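Structure provided below as C-alpha coordinates; questions to follow.
A single protein chain has been omitted; all remaining protein chains appear in their positions.
Chains here go by letter, A and B, matching the order in which they are written, and residues are numbered from 1 within each.
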Amino acid sequence: MNKDVTNTFDAEPKAAGNEAHLPLWLTGLLGLLMYWGCYYVDEHGGKFDPLVQGPYKSTNELASVLPADESVKLARMGAQVYSTYCVQCHQPHGGGAAGQAPPLAGSEWVMGAPARVARIPMRGLIGPIKVKGEEWNLNMLSFHDVLNDEQVAAVLTYVRNSWGNKATPVNVDLVKKIRAEVANHPDQFTAEELQKIPDTQ
Amino acid sequence: MNYGSVIFLGVFATFVASWWGMIFAPQLQLGSQQPKVPEGASMAYPTLRPGVAAQGHKVYVAAGCVQCHSQQVRQQGYVFDVLLTGTTNQQGTAKALYALGIKDGTQLISSATDTTPQPVRKNISQAEANRIQKTLTDSGATAPMLFIPIGADIQRGWGFRQSVAQDYLYENPVQIGNSRLGPDLTNIGARQPDAQWHLRHLYNPRIDIKGSTMPAYQYFFEKRKIGKTPSPDALKLPPEFAPAAGYEIVPKPETLRLVAYLQSLRTMTPLFEAPMTQLPQVKPAGDTNAPAGTNAPTATNAPTPKTNSPSTNTPAK
Partner (left out) sequence: MNGSTSTSSAPSLRREDVVRDIESSAATPLALMFFASLAWLVVSAVFALISSVKLHSPVILANCEWLSYGHTRPAANDTFVYGFASQAGIAIALWMLCRLGSVRLFAPIGATIAAIFWNVGVALGTVGILRGDTTGFEWLEFPTYGSAMFFCAFLVLAVIALVTFARRHDRELYPSQWYIIAALLWFPWLYTTARLLLVWHPVRGAMQFLVNGWFASGLFTLWLGALGVAVLYYFIPKLGNGQLYSRALAILGFWTLAVFGPWMAGLYHGLPLPSWIVSVSIAATVLTLVPLVATVMNLWNTRRFPASDCARIWFTTSLIFFAITGVLNVAVALCPAVPLTVIVEAAQVIALYGFIGFALFGAIFQIVPRITGADLTCGSRGKLTWWCTMLGILFFSGALLLGGFVQGRKLMDGSVPSIDIMNAMKPFIRASTLGLLLLLIGNIAIFGSVAKMLYDCCRRCCSCCCPGDKQAKDAKLKTARAAR
(Lines give C-alpha, C1' and ligand atoms only; values in the text may rest on other atoms or scores of the structure.)
Protein backbone atom coordinates (compact mmCIF):
# COMPACT_ATOMS: atom_id res chain seq x y z
CA MET A 1 0.00 0.00 0.00
CA ASN A 2 1.33 3.39 -0.90
CA LYS A 3 2.00 5.20 2.33
CA ASP A 4 2.68 8.56 0.76
CA VAL A 5 0.24 10.27 2.96
CA THR A 6 -1.74 9.24 5.92
CA ASN A 7 -4.55 7.45 4.28
CA THR A 8 -7.69 9.19 5.40
CA PHE A 9 -9.27 5.97 6.40
CA ASP A 10 -6.38 4.57 8.34
CA ALA A 11 -6.94 3.88 11.96
CA GLU A 12 -5.41 6.35 14.36
CA PRO A 13 -2.00 5.41 15.71
CA LYS A 14 -2.11 3.09 18.66
CA ALA A 15 0.30 2.66 21.50
CA ALA A 16 -0.13 -1.01 22.21
CA GLY A 17 1.00 -2.10 25.62
CA ASN A 18 2.11 -5.60 24.68
CA GLU A 19 5.80 -5.21 25.07
CA ALA A 20 7.10 -2.50 27.31
CA HIS A 21 10.37 -2.01 25.42
CA LEU A 22 11.57 -0.01 28.40
CA PRO A 23 15.32 -0.51 28.60
CA LEU A 24 16.79 -0.87 32.02
CA TRP A 25 19.71 1.36 31.20
CA LEU A 26 17.34 4.26 30.67
CA THR A 27 15.95 4.04 34.17
CA GLY A 28 19.53 3.60 35.33
CA LEU A 29 20.47 6.77 33.49
CA LEU A 30 17.58 8.57 35.13
CA GLY A 31 18.75 7.53 38.55
CA LEU A 32 22.34 8.44 37.78
CA LEU A 33 21.41 11.88 36.48
CA MET A 34 19.20 12.55 39.48
CA TYR A 35 22.11 11.69 41.74
CA TRP A 36 24.41 13.91 39.71
CA GLY A 37 21.82 16.70 39.85
CA CYS A 38 21.71 16.56 43.63
CA TYR A 39 25.49 16.54 43.80
CA TYR A 40 25.70 19.48 41.41
CA VAL A 41 23.28 21.64 43.35
CA ASP A 42 25.06 20.75 46.57
CA GLU A 43 28.43 21.64 45.11
CA HIS A 44 27.50 24.85 43.33
CA GLY A 45 24.43 25.93 45.23
CA GLY A 46 26.14 27.86 47.98
CA LYS A 47 23.80 26.36 50.56
CA PHE A 48 20.85 28.25 49.04
CA ASP A 49 22.20 31.53 50.33
CA PRO A 50 21.11 34.44 48.10
CA LEU A 51 24.41 36.22 48.68
CA VAL A 52 26.45 33.46 47.04
CA GLN A 53 26.70 34.47 43.40
CA GLY A 54 29.24 33.90 40.65
CA PRO A 55 32.47 32.05 41.35
CA TYR A 56 32.23 32.19 45.14
CA LYS A 57 31.20 29.00 46.85
CA SER A 58 29.91 30.20 50.21
CA THR A 59 29.47 33.21 52.44
CA ASN A 60 32.44 32.00 54.46
CA GLU A 61 34.59 32.34 51.36
CA LEU A 62 33.21 35.84 50.81
CA ALA A 63 33.96 36.81 54.39
CA SER A 64 37.48 35.47 54.14
CA VAL A 65 38.40 37.59 51.13
CA LEU A 66 37.17 40.82 52.62
CA PRO A 67 39.86 43.44 52.19
CA ALA A 68 41.36 43.60 55.61
CA ASP A 69 44.62 42.97 57.28
CA GLU A 70 44.80 41.57 60.75
CA SER A 71 44.08 44.90 62.35
CA VAL A 72 40.83 45.48 60.44
CA LYS A 73 39.70 41.93 61.12
CA LEU A 74 40.52 42.52 64.76
CA ALA A 75 38.62 45.78 64.77
CA ARG A 76 35.59 44.04 63.30
CA MET A 77 35.69 41.49 66.05
CA GLY A 78 36.34 44.23 68.55
CA ALA A 79 33.14 45.98 67.57
CA GLN A 80 31.27 42.82 68.45
CA VAL A 81 33.05 42.48 71.78
CA TYR A 82 32.44 46.12 72.61
CA SER A 83 28.75 45.89 71.90
CA THR A 84 28.51 42.85 74.15
CA TYR A 85 30.62 43.81 77.14
CA CYS A 86 31.50 47.48 77.16
CA VAL A 87 28.65 49.40 75.68
CA GLN A 88 26.51 49.39 78.82
CA CYS A 89 28.91 51.59 80.68
CA HIS A 90 31.07 53.30 78.07
CA GLN A 91 28.06 53.90 75.78
CA PRO A 92 27.80 53.19 72.04
CA HIS A 93 29.37 56.51 71.15
CA GLY A 94 32.33 55.92 73.44
CA GLY A 95 31.58 59.06 75.38
CA GLY A 96 31.00 57.38 78.69
CA ALA A 97 28.39 58.53 81.19
CA ALA A 98 28.60 60.28 84.54
CA GLY A 99 28.56 57.78 87.31
CA GLN A 100 29.09 54.88 84.94
CA ALA A 101 32.29 55.12 82.97
CA PRO A 102 34.71 57.73 81.68
CA PRO A 103 34.81 58.51 77.97
CA LEU A 104 36.97 56.49 75.58
CA ALA A 105 36.64 58.86 72.65
CA GLY A 106 39.60 61.22 72.74
CA SER A 107 40.93 59.63 75.89
CA GLU A 108 44.69 59.93 76.31
CA TRP A 109 44.72 56.65 78.25
CA VAL A 110 43.18 54.81 75.32
CA MET A 111 45.53 56.26 72.76
CA GLY A 112 48.61 55.95 74.91
CA ALA A 113 50.94 53.01 75.27
CA PRO A 114 49.21 49.73 74.41
CA ALA A 115 50.80 48.03 77.39
CA ARG A 116 49.18 50.54 79.69
CA VAL A 117 45.67 50.40 78.30
CA ALA A 118 45.78 46.62 77.90
CA ARG A 119 46.07 46.26 81.66
CA ILE A 120 42.74 47.96 82.24
CA PRO A 121 40.39 45.33 80.84
CA MET A 122 42.81 42.65 81.99
CA ARG A 123 42.52 43.46 85.72
CA GLY A 124 40.08 46.36 86.02
CA LEU A 125 40.58 49.87 87.39
CA ILE A 126 39.69 51.48 90.68
CA GLY A 127 40.18 54.85 92.31
CA PRO A 128 40.65 58.37 91.01
CA ILE A 129 41.76 58.86 87.43
CA LYS A 130 41.97 61.99 85.31
CA VAL A 131 40.49 61.52 81.84
CA LYS A 132 40.44 64.45 79.40
CA GLY A 133 40.88 66.91 82.22
CA GLU A 134 38.04 65.52 84.31
CA GLU A 135 38.30 63.58 87.53
CA TRP A 136 36.62 60.20 87.61
CA ASN A 137 36.45 57.85 90.58
CA LEU A 138 34.66 54.65 89.73
CA ASN A 139 35.17 50.92 89.78
CA MET A 140 35.75 48.92 86.60
CA LEU A 141 35.61 45.18 87.03
CA SER A 142 38.22 42.86 85.67
CA PHE A 143 37.59 41.04 82.44
CA HIS A 144 40.49 38.69 83.01
CA ASP A 145 38.35 35.58 82.92
CA VAL A 146 35.67 36.91 80.62
CA LEU A 147 37.69 37.88 77.56
CA ASN A 148 40.45 35.90 75.94
CA ASP A 149 43.58 37.42 74.47
CA GLU A 150 42.18 37.78 71.02
CA GLN A 151 39.06 39.50 72.26
CA VAL A 152 41.07 41.92 74.39
CA ALA A 153 43.32 42.75 71.46
CA ALA A 154 40.26 43.12 69.25
CA VAL A 155 38.31 45.44 71.52
CA LEU A 156 41.37 47.56 72.21
CA THR A 157 42.08 47.87 68.48
CA TYR A 158 38.48 48.86 67.91
CA VAL A 159 38.39 51.40 70.71
CA ARG A 160 41.73 52.93 69.71
CA ASN A 161 40.42 53.56 66.17
CA SER A 162 36.84 54.63 66.66
CA TRP A 163 35.06 57.88 67.32
CA GLY A 164 37.93 59.95 66.07
CA ASN A 165 40.61 58.01 67.90
CA LYS A 166 43.65 57.16 65.87
CA ALA A 167 46.24 54.80 67.22
CA THR A 168 48.07 51.65 66.34
CA PRO A 169 46.27 48.33 66.62
CA VAL A 170 46.99 46.12 69.56
CA ASN A 171 48.73 42.87 68.82
CA VAL A 172 47.44 39.59 70.23
CA ASP A 173 50.97 38.68 71.21
CA LEU A 174 51.26 41.83 73.25
CA VAL A 175 48.08 40.97 75.14
CA LYS A 176 49.48 37.49 75.80
CA LYS A 177 52.61 39.07 77.23
CA ILE A 178 50.60 41.42 79.43
CA ARG A 179 48.45 38.60 80.68
CA ALA A 180 51.58 36.79 81.76
CA GLU A 181 52.90 39.94 83.41
CA VAL A 182 49.75 40.63 85.39
CA ALA A 183 49.17 37.02 86.31
CA ASN A 184 50.10 37.61 89.90
CA HIS A 185 48.71 41.09 90.25
CA PRO A 186 45.51 41.28 92.26
CA ASP A 187 42.42 42.66 90.63
CA GLN A 188 42.16 46.28 89.81
CA PHE A 189 44.95 48.58 89.00
CA THR A 190 45.08 52.14 90.12
CA ALA A 191 45.86 55.13 87.95
CA GLU A 192 49.17 55.63 89.71
CA GLU A 193 50.34 52.11 88.89
CA LEU A 194 49.35 52.53 85.29
CA GLN A 195 51.20 55.80 84.95
CA LYS A 196 54.36 53.96 85.90
CA ILE A 197 54.17 52.01 82.56
CA PRO A 198 56.56 53.71 80.16
CA ASP A 199 55.16 55.18 76.96
CA THR A 200 57.38 53.15 74.76
CA GLN A 201 55.69 49.84 75.46
CA MET B 1 -2.93 7.40 31.58
CA ASN B 2 -6.27 7.06 29.91
CA TYR B 3 -7.98 9.65 31.98
CA GLY B 4 -7.71 13.30 31.21
CA SER B 5 -8.01 14.12 34.88
CA VAL B 6 -4.94 12.02 35.73
CA ILE B 7 -2.90 13.92 33.18
CA PHE B 8 -4.28 17.22 34.31
CA LEU B 9 -3.63 16.63 37.99
CA GLY B 10 -0.19 15.20 37.39
CA VAL B 11 0.85 18.09 35.19
CA PHE B 12 -0.66 20.56 37.63
CA ALA B 13 1.19 19.08 40.58
CA THR B 14 4.57 18.95 38.83
CA PHE B 15 4.23 22.45 37.48
CA VAL B 16 3.15 23.86 40.84
CA ALA B 17 6.27 22.33 42.34
CA SER B 18 8.46 24.11 39.84
CA TRP B 19 6.54 27.35 40.26
CA TRP B 20 7.20 27.18 43.99
CA GLY B 21 10.84 26.31 43.49
CA MET B 22 11.80 28.61 40.64
CA ILE B 23 9.47 31.57 41.08
CA PHE B 24 8.12 31.75 44.60
CA ALA B 25 11.18 30.74 46.59
CA PRO B 26 13.54 33.01 44.62
CA GLN B 27 11.04 35.83 44.98
CA LEU B 28 11.12 35.37 48.74
CA GLN B 29 14.87 35.77 48.63
CA LEU B 30 15.37 38.34 45.91
CA GLY B 31 12.11 40.18 46.24
CA SER B 32 12.87 41.26 49.76
CA GLN B 33 16.24 42.75 48.87
CA GLN B 34 16.68 46.27 50.09
CA PRO B 35 19.34 48.81 49.30
CA LYS B 36 22.26 48.11 51.60
CA VAL B 37 24.93 50.37 53.03
CA PRO B 38 28.21 48.66 52.18
CA GLU B 39 30.78 48.41 54.92
CA GLY B 40 32.54 51.67 55.42
CA ALA B 41 30.25 53.63 53.12
CA SER B 42 27.72 56.25 54.03
CA MET B 43 25.14 55.85 51.27
CA ALA B 44 22.91 52.93 50.49
CA TYR B 45 23.55 50.97 47.31
CA PRO B 46 22.12 51.00 44.71
CA THR B 47 20.94 54.55 44.33
CA LEU B 48 18.05 55.54 42.12
CA ARG B 49 19.07 56.95 38.82
CA PRO B 50 18.53 60.66 38.38
CA GLY B 51 15.38 61.51 36.44
CA VAL B 52 16.97 62.17 33.08
CA ALA B 53 18.88 58.90 33.22
CA ALA B 54 15.72 57.02 34.24
CA GLN B 55 13.98 58.40 31.17
CA GLY B 56 17.00 57.44 29.14
CA HIS B 57 16.54 53.87 30.38
CA LYS B 58 13.13 53.86 28.72
CA VAL B 59 14.71 55.02 25.45
CA TYR B 60 17.28 52.23 25.78
CA VAL B 61 14.51 49.66 26.20
CA ALA B 62 12.42 51.02 23.35
CA ALA B 63 15.36 51.03 20.95
CA GLY B 64 16.03 47.38 21.71
CA CYS B 65 19.68 47.84 22.65
CA VAL B 66 19.52 44.67 24.71
CA GLN B 67 19.47 42.65 21.48
CA CYS B 68 23.20 43.24 21.05
CA HIS B 69 24.50 44.52 24.36
CA SER B 70 24.55 42.66 27.63
CA GLN B 71 24.75 44.29 31.05
CA GLN B 72 26.37 41.63 33.15
CA VAL B 73 30.00 41.46 34.17
CA ARG B 74 31.18 37.91 34.66
CA GLN B 75 34.01 36.95 36.96
CA GLN B 76 35.98 33.75 36.82
CA GLY B 77 37.69 33.88 40.20
CA TYR B 78 40.09 35.95 42.24
CA VAL B 79 43.74 36.22 43.16
CA PHE B 80 45.71 38.11 45.75
CA ASP B 81 48.71 40.38 45.86
CA VAL B 82 50.76 40.73 49.01
CA LEU B 83 51.96 44.28 49.62
CA LEU B 84 54.40 45.79 52.05
CA THR B 85 53.45 49.07 53.72
CA GLY B 86 56.11 49.32 56.38
CA THR B 87 58.05 47.41 58.96
CA THR B 88 59.23 47.73 62.52
CA ASN B 89 62.18 45.43 61.94
CA GLN B 90 64.10 46.22 58.81
CA GLN B 91 66.62 43.43 59.14
CA GLY B 92 64.09 40.74 59.89
CA THR B 93 61.87 41.81 57.07
CA ALA B 94 64.78 41.97 54.64
CA LYS B 95 65.64 38.39 55.61
CA ALA B 96 62.05 37.30 55.10
CA LEU B 97 61.96 39.00 51.71
CA TYR B 98 65.19 37.29 50.74
CA ALA B 99 63.64 33.95 51.61
CA LEU B 100 60.74 34.85 49.35
CA GLY B 101 63.11 35.46 46.47
CA ILE B 102 63.51 39.23 46.67
CA LYS B 103 67.24 39.77 46.76
CA ASP B 104 67.30 43.49 47.41
CA GLY B 105 64.77 43.81 50.19
CA THR B 106 66.10 47.06 51.64
CA GLN B 107 65.15 49.04 48.56
CA LEU B 108 61.63 47.66 48.77
CA ILE B 109 61.40 48.35 52.48
CA SER B 110 62.57 51.91 52.21
CA SER B 111 59.99 52.80 49.61
CA ALA B 112 57.13 50.98 51.32
CA THR B 113 54.72 53.26 53.13
CA ASP B 114 51.01 53.32 53.82
CA THR B 115 50.36 55.42 50.75
CA THR B 116 52.93 53.74 48.51
CA PRO B 117 52.74 50.05 49.24
CA GLN B 118 55.22 47.87 47.42
CA PRO B 119 54.20 44.52 45.95
CA VAL B 120 55.95 41.51 47.40
CA ARG B 121 54.20 38.81 45.42
CA LYS B 122 51.45 39.14 42.83
CA ASN B 123 48.62 36.98 41.50
CA ILE B 124 48.74 34.17 44.00
CA SER B 125 46.08 32.08 45.66
CA GLN B 126 44.56 33.01 48.98
CA ALA B 127 46.29 30.22 50.89
CA GLU B 128 49.70 31.19 49.60
CA ALA B 129 49.03 34.86 50.25
CA ASN B 130 48.08 34.07 53.83
CA ARG B 131 51.29 32.14 54.25
CA ILE B 132 53.47 34.93 52.87
CA GLN B 133 51.62 37.53 54.90
CA LYS B 134 52.20 35.57 58.09
CA THR B 135 55.89 35.22 57.31
CA LEU B 136 56.20 38.95 56.80
CA THR B 137 54.05 39.89 59.80
CA ASP B 138 56.10 37.63 62.01
CA SER B 139 59.17 39.51 60.91
CA GLY B 140 57.59 42.74 62.07
CA ALA B 141 56.28 44.04 58.76
CA THR B 142 52.81 45.26 57.91
CA ALA B 143 51.87 43.27 54.85
CA PRO B 144 48.29 43.68 53.73
CA MET B 145 46.79 41.40 51.09
CA LEU B 146 45.18 42.95 48.04
CA PHE B 147 42.13 41.18 46.65
CA ILE B 148 41.86 41.18 42.87
CA PRO B 149 38.88 39.71 41.01
CA ILE B 150 39.87 38.11 37.73
CA GLY B 151 37.96 37.30 34.62
CA ALA B 152 37.96 38.04 30.92
CA ASP B 153 35.39 40.81 31.34
CA ILE B 154 37.39 42.44 34.11
CA GLN B 155 40.63 42.17 32.18
CA ARG B 156 39.00 43.70 29.14
CA GLY B 157 37.89 46.64 31.22
CA TRP B 158 34.19 45.91 31.16
CA GLY B 159 33.94 45.96 34.93
CA PHE B 160 35.76 45.96 38.23
CA ARG B 161 33.83 43.13 39.82
CA GLN B 162 31.08 40.69 38.92
CA SER B 163 27.51 41.89 38.62
CA VAL B 164 25.21 40.67 41.35
CA ALA B 165 21.48 40.81 41.94
CA GLN B 166 21.81 43.84 44.21
CA ASP B 167 23.02 45.90 41.22
CA TYR B 168 19.71 45.55 39.43
CA LEU B 169 17.44 46.36 42.34
CA TYR B 170 15.98 49.48 40.79
CA GLU B 171 16.11 48.42 37.16
CA ASN B 172 12.78 47.94 35.52
CA PRO B 173 12.87 46.25 33.05
CA VAL B 174 16.30 44.75 33.66
CA GLN B 175 18.37 44.66 30.53
CA ILE B 176 20.84 41.99 31.55
CA GLY B 177 20.84 40.67 28.01
CA ASN B 178 21.60 37.35 26.38
CA SER B 179 23.77 38.43 23.51
CA ARG B 180 27.18 40.01 23.16
CA LEU B 181 27.26 41.10 19.57
CA GLY B 182 28.48 44.36 21.00
CA PRO B 183 30.45 45.07 24.18
CA ASP B 184 29.00 44.81 27.62
CA LEU B 185 27.57 48.07 28.92
CA THR B 186 27.50 47.58 32.68
CA ASN B 187 30.25 50.13 33.24
CA ILE B 188 30.09 52.12 30.03
CA GLY B 189 29.60 55.23 32.14
CA ALA B 190 32.99 54.61 33.70
CA ARG B 191 34.70 53.69 30.42
CA GLN B 192 33.28 56.53 28.38
CA PRO B 193 32.18 59.38 30.58
CA ASP B 194 32.13 61.88 27.72
CA ALA B 195 28.66 62.71 26.43
CA GLN B 196 30.04 63.86 23.09
CA TRP B 197 31.62 60.45 22.52
CA HIS B 198 28.25 58.80 23.09
CA LEU B 199 26.47 61.19 20.78
CA ARG B 200 29.02 60.67 18.03
CA HIS B 201 28.83 56.94 18.58
CA LEU B 202 25.07 56.89 18.26
CA TYR B 203 25.17 59.09 15.19
CA ASN B 204 27.71 56.92 13.44
CA PRO B 205 29.64 54.31 15.41
CA ARG B 206 32.30 54.16 12.74
CA ILE B 207 33.52 57.66 13.59
CA ASP B 208 35.31 56.48 16.70
CA ILE B 209 35.42 52.72 16.19
CA LYS B 210 36.51 51.66 12.75
CA GLY B 211 34.86 48.52 11.52
CA SER B 212 32.04 48.60 14.04
CA THR B 213 28.88 46.82 12.91
CA MET B 214 26.59 48.80 15.17
CA PRO B 215 23.86 50.48 13.17
CA ALA B 216 23.92 54.24 12.80
CA TYR B 217 21.04 55.62 14.83
CA GLN B 218 20.63 58.70 12.72
CA TYR B 219 16.95 59.00 13.54
CA PHE B 220 18.04 60.04 17.01
CA PHE B 221 19.33 63.25 15.48
CA GLU B 222 17.98 66.12 13.51
CA LYS B 223 19.77 67.56 10.55
CA ARG B 224 18.85 71.19 10.24
CA LYS B 225 20.02 74.37 8.70
CA ILE B 226 22.27 76.46 10.89
CA GLY B 227 20.38 79.47 12.10
CA LYS B 228 21.92 82.77 13.08
CA THR B 229 24.35 80.98 15.36
CA PRO B 230 25.12 77.29 15.48
CA SER B 231 23.29 75.37 18.16
CA PRO B 232 25.42 74.67 21.26
CA ASP B 233 24.18 71.07 21.18
CA ALA B 234 25.33 70.49 17.62
CA LEU B 235 27.70 67.57 17.20
CA LYS B 236 31.29 68.27 16.38
CA LEU B 237 32.03 65.75 13.68
CA PRO B 238 35.20 65.05 11.73
CA PRO B 239 35.11 66.42 8.19
CA GLU B 240 34.32 63.13 6.42
CA PHE B 241 31.25 62.56 8.58
CA ALA B 242 30.09 66.15 8.94
CA PRO B 243 26.93 67.23 7.15
CA ALA B 244 26.94 69.57 4.18
CA ALA B 245 28.00 73.13 4.73
CA GLY B 246 25.33 75.20 6.39
CA TYR B 247 23.79 72.21 8.17
CA GLU B 248 24.26 70.94 11.67
CA ILE B 249 23.39 67.72 13.45
CA VAL B 250 21.51 68.27 16.67
CA PRO B 251 20.51 65.47 19.03
CA LYS B 252 16.86 65.09 19.90
CA PRO B 253 15.79 65.30 23.56
CA GLU B 254 15.40 61.54 23.89
CA THR B 255 18.93 61.07 22.64
CA LEU B 256 20.27 63.26 25.40
CA ARG B 257 18.29 61.23 27.92
CA LEU B 258 19.71 58.04 26.49
CA VAL B 259 23.23 59.43 26.78
CA ALA B 260 22.54 60.47 30.38
CA TYR B 261 21.46 56.90 31.07
CA LEU B 262 24.59 55.48 29.47
CA GLN B 263 26.73 57.83 31.49
CA SER B 264 25.05 56.62 34.67
CA LEU B 265 25.93 52.99 34.02
CA ARG B 266 28.60 51.92 36.46
CA THR B 267 28.89 49.35 39.23
CA MET B 268 31.92 50.35 41.23
CA THR B 269 30.75 49.87 44.77
CA PRO B 270 32.19 46.87 46.55
CA LEU B 271 29.58 44.67 48.14
CA PHE B 272 29.85 41.74 50.49
CA GLU B 273 28.81 39.36 47.73
CA ALA B 274 30.91 41.14 45.14
CA PRO B 275 34.20 42.25 46.65
CA MET B 276 36.41 44.55 44.67
CA THR B 277 40.04 45.55 44.70
CA GLN B 278 40.63 48.04 47.48
CA LEU B 279 43.74 49.07 49.28
CA PRO B 280 43.31 47.76 52.80
CA GLN B 281 43.61 50.34 55.52
CA VAL B 282 43.05 50.24 59.23
CA LYS B 283 39.50 51.41 59.01
CA PRO B 284 37.45 49.58 61.61
CA ALA B 285 33.77 49.08 61.06
CA GLY B 286 32.69 51.70 63.56
CA ASP B 287 34.05 54.63 61.60
CA THR B 288 31.38 55.66 59.14
CA ASN B 289 33.02 58.87 58.09
CA ALA B 290 35.61 57.60 55.67
CA PRO B 291 34.74 54.85 53.21
CA ALA B 292 36.92 51.78 53.53
CA GLY B 293 39.21 51.71 50.58
CA THR B 294 39.29 55.35 49.65
CA ASN B 295 41.61 54.26 46.91
CA ALA B 296 38.91 52.28 45.16
CA PRO B 297 38.94 52.86 41.43
CA THR B 298 37.04 55.90 40.31
CA ALA B 299 36.06 56.99 36.86
CA THR B 300 39.35 58.70 36.31
CA ASN B 301 41.28 55.74 37.54
CA ALA B 302 39.49 53.22 35.36
CA PRO B 303 41.81 50.32 34.68
CA THR B 304 43.22 50.35 31.22
CA PRO B 305 42.77 47.11 29.33
CA LYS B 306 45.40 44.41 29.49
CA THR B 307 46.72 45.35 32.92
CA ASN B 308 45.71 44.36 36.35
CA SER B 309 46.52 47.56 38.19
CA PRO B 310 43.31 48.47 39.93
CA SER B 311 44.11 52.05 40.82
CA THR B 312 46.80 54.57 40.32
CA ASN B 313 48.08 54.01 43.82
CA THR B 314 49.38 50.54 43.36
CA PRO B 315 52.65 50.48 41.51
CA ALA B 316 52.58 49.41 37.91
CA LYS B 317 53.88 45.96 37.06
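The definition used in the following text is that contacts are C-beta pairs under 8 Å (C-beta built on N, C-alpha and C of every residue); 3 or more make two chains touch, one makes a residue touch a chain.
Note that the structure is a prediction, hence the values are computed from the model and not measured.
The chain not shown here is in contact, across the full complex, with A, B.
Touch with the chain omitted from the figure is made, among B:Gln67, B:Thr88 or B:Thr113, by B:Gln67.
For the options B:Glu39, B:Asp81, B:Asp153 or B:Glu248, the residue in contact with the chain missing from this view is B:Asp153. One chain of the complex is left out; on chain A, the residues touching it are 2-6, 8-17, 19-23, 26-27, 29-30, 33-34, 36-38, 40-41, 43-56.
Within the complete assembly, residues 1-4, 7-8, 10-12, 14-15, 17-19, 21-23, 26-27, 29-31, 33, 61-68, 70, 72, 74-75, 151-156, 162-183, 205, 209-219, 305-306 of chain B touch the chain that is not shown.
Following the convention adopted for this analysis, only the chains that are shown with their structure count from here on.
The distance from the centre of chain A to the centre of chain B, with each centre set as the mean of the Cα atoms, comes to 28 Å. Taken in their complex, chain A has these residues touching chain B: 50-56, 62-72, 75-76, 78-79, 157-158, 161-163, 169.
Contact residues of chain B toward chain A in the complex are 29-30, 33, 39, 74-78, 126, 133, 137, 142-147, 162, 164-165, 270, 272-275, 277-287, 292-293.
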